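One chain of protein is taken out of this complex; the other chains stay put.
As written, the chains take the letters A and B, and residue 1 is the first residue of each chain.
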Amino acid sequence: MLGFAARRLAFAVASVAAVVVITFLLVHAAPGEPMLGTADRTFASPDVIARQRALFGLDRPLPVQFIRYAGNLVRGELGTSFVLHRPVSSILAEALPHTLLLGGTALVASLLLGLAVGALQAARHRSRTDTLLGAATLVFYSVPVFWLGLMLLLVFGEQLHWLPVSGMRSAALEDGSALARALDVARHLVLPAASLALVQAAAFARFQRSALVESLAGEHIRAARAKGLPERTVLLKHALRGALAPTITLAGLSVPYFLAGSVLVESIFGWPGLGRVAYDAIFARDYNVITAVALVSGVLVAASNLLADVAVALADPRVRLER
Amino acid sequence: MSPWRAAARRFGRNRAAVVGAALVGALVLASLLGPLVTPDPLAQPDPVRLQDRPPSAAHLFGTDPYSRDVLSRTLSGARVSLVVGVGAALLAVTLGAGVGLVAGLAGRRTDQLLMRGVDVALALPRIILLLAVFAVWERVPPVAVLGVIAATGWFQTSRIVRAAVLSLREADFVVAARALGAGGAGLVRRHLLPHVAAPVIVSASLDVGNIILLEAGLSYLGLGVRPPTPTWGNMIMDGKDVLFSAPWVALAPGCALVLTVVAFNLAGDGLRDAFDPKVA
Partner (left out) sequence: MLFAAAAVLAGCARRPATPGAPVVIATTGDADVLLPPVTSVTTGINVSDLLFCRLAELKLGLNTVDDSGFRPVLARSWDHPDSLTIVFHLDPRARWQDGVPVRAADVAYTFAVYRDPAVNAPLAPFLAAIDSVVARDSLTVAFRFRRWYPEQLYDATYHMRILPRHLLDTIPPARLGAAPFGRAPVGDGPYRFVRWTAGSEIVLAADTTWFLGRPGIARLVWRVTPELATAVSTLLAGEADAMEVIPARGQLERVQHDTTVRLVPYPSPFYAAIVFNLRRPPFGDRDVRRAIAMAVDRPTVVQSVFGPFAQVAAGATGPMQWIWSDAIRQLPFDTAAAARALEARGWRRGGSGAWRSARGAPLAFTLLVPTSSGVRQQAAVLLQDELKRFGVDMRIQPLEFTVMERRTQTGDFDAAFISRTIDPSPASLLQWWSPGASDNIGRYADTTFASLTSAALRARTRAEAAPLWREALGRLNEEAPAIFLFSPRNNAAVSTRLENVTIRPDSWLATVTTWRVRETGSGARGRHTGQP
């Protein structure tokens, strides 16, 4: 078991390193220029901009920049943002928890919803329910997450006024009780999390349905049924367990989608997370922030894959023996 | 009956799959013919009075903030989505199949090297990297978008193909053919490819939908293909500023996206079920 985990860990580290190198090269070698004179107030003269470039070391050759960057990384320094003038690590430290809240909620919600729908479909295989749910999951699976967010905003935020349209909190609740504030955040969480969760839930449901149907056709299921066990027990105890391992893997693989989705969704809903930071940094060509966000995402993805692999290996010993 | 024929028949009997395929065909036709009958998607005949007009007889999907006809832009945007979607999927499976074949047929060391690389690549957050690439690339022609998406999407295919090749290498008929002196290329073409083709085709067709959504997300962020060339993604980007006052601007390309991806997914599901009727 330990050897397995160690091997996967090695992969994780290798992939993180690859992300860093690739992103650095792409971001620095490309023709764009960090927006040191902002479109907002363009009074930065060319001399000021030139001096900024020198101050940030952007006028040095590429290999020199990379060595500096790698050296800093090893020491835990992620550089300074050109636009916000503060250490990137503190920007990320502030934003990451919000994205984890949003992404985590969306992941859990999508798993629960997707598994439930998929199981229902498998249980009512080939029935009308199955067909209808199948159509619904197909549509939601095919929807672009940013458009779904905009539509939810339009309908539930603007037209019906049921939910807040932006932000993480209401301005007036700064002195409310902890419960009131938590509920307030929860209300602001609904629409962005729903945008992310609905699409992934559809993906989970589709997968779960086919995995369960396949599993339900298996030998041991027929044996269980022959024993006279109630259908629900058959479903829950035997079939689901078989579908567990791939589901964990799938959940782990969905992390990049939640991260990328947060770049799109957080801006639409004004959610102050990592996705917003990435979005703004992309437009402002804030190199250090872009690289750092790619790094953090790479780490998150590698970590979740690692966790998923280990969890699956724990659940299903056969996996450990592969390769 | 050849396995292809059997698969085709199963596909034909699957109503959903047929609908999907028909829809894809209709979309392709519309994207090709549409721009011939609708006004120029870049035209701004009356930049001021025609701004943000709701759907009417003259403009079936209304006009956008730059006074352009939304219907013609939607049809024009279909071109980019279809070209990038199908093109990148094809290119990706070609790349993946190539690498997978090499890994499966070559010696152990090459195989190990390639597959380790693929494993690391699979672990990379593709979308994050695409964002970083396109963020710094100023004006990207659709072909480049296609190329970069394909270059980051072939890894899974290579694994599938390699697995198929490995399983076939030791199969009786291959050993027999080799013993009879059959050469490498002929072997590949006549025996390996058909076996490998099925999962590759299915994977490619299911990929198209994802690639279309990926491209849409990139152009929504203002990356990839930039305005004024219409893509569904950048049309939604234009539309979000007038979401509450002129919702049709974002509604039309969004619905088009959903429709197209649903079509490809239906067809892809159908292909998968046709080739592998385990689960129906």
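Going forward, contacts are C-beta pairs under 8 Å (C-beta built on N, C-alpha and C of every residue); 3 or more make two chains touch, one makes a residue touch a chain.
Since the structure is predicted, the reported quantities are computational estimates derived from the model, not experimental observations.
Colleague: Specify the residue from the set B:59, B:126, B:240 or B:272 that touches the hidden chain.
Modeller: B:240
Colleague: Quickly run down the residues of chain A that touch the omitted chain.
Modeller: Touch set of chain A with respect to the missing chain: 32-33, 35, 37-48, 51-52, 55, 80, 83-87, 91, 94-95, 153, 157-158, 161-174, 180, 183-184, 187, 267-268, 270, 272-273, 276-277, 279, 285.
Colleague: Determine and list the chain B residues touching the chain excluded from the picture.
Modeller: Within chain B, the residues that touch the unshown chain are 44, 47-48, 51-52, 65-67, 138-139, 226-228, 240-246.
Please note the rule applied: only the chains that are shown with their structure count from here on.
Colleague: For the complex, give me every residue of chain A touching chain B.
Modeller: 11-12, 14-15, 18-19, 22-23, 26-27, 30-32, 126, 138-139, 141-147, 150-151, 153-154, 158, 210, 213-214, 256-257, 259-260, 263-264, 268, 278-279, 282-283, 285, 290-291, 293-294, 297-298, 301-302, 305
Colleague: Touching chain A in the complex: which residues of chain B?
Modeller: Going by the criterion above, the answer is residues 119-121, 123-129, 131-133, 135-138, 209, 213, 216-217, 220-223, 233, 236, 239-240, 243-244, 247, 250-251, 254, 257-258, 261-262, 265-266, 269, 278-280.
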